[in-house]
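Pasting a structure here, questions to come.
Complex shown without one protein chain; remaining protein chains in place.
And now, chain A:
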Amino acid sequence: MSDKEVNVPLTVEQKQEIVDILERIRAGLNIPLDSQFEEPAHIFNPGVFNAKK
């Protein structure tokens, strides 16, 4: 396969799907965070809160 970038325009349907996805995600992200919430380490560690408990 060539390393050259290939330009294939998005279809109207794909463009609309992208808009729908972004709207849905951004609406969902709009929920309150606990103001007292303490951020954990940025490296994902599922046990971080259990260790602190």
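Rule of thumb we're sticking to: a contact is a pair of C-beta atoms (placed from the backbone, for glycine too) under 8 Å apart; a residue touches a chain by one contact, two chains touch by 3 or more; residues count from 1.
Everything that follows uses one rule, which is that contacts and distances are computed from a predicted model.
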Among "Nitrogenase iron-iron protein delta chain", "Transcriptional regulator, MarR family", "Transmembrane protein" or "Amidase", UniProt-listed name of the chain not shown: "Amidase"
Absent chain, residues of chain A that touch it: 1-6, 8, 10-11, 13-14, 17-18, 21-22, 24-34, 37, 39-40, 42, 44-50, 53
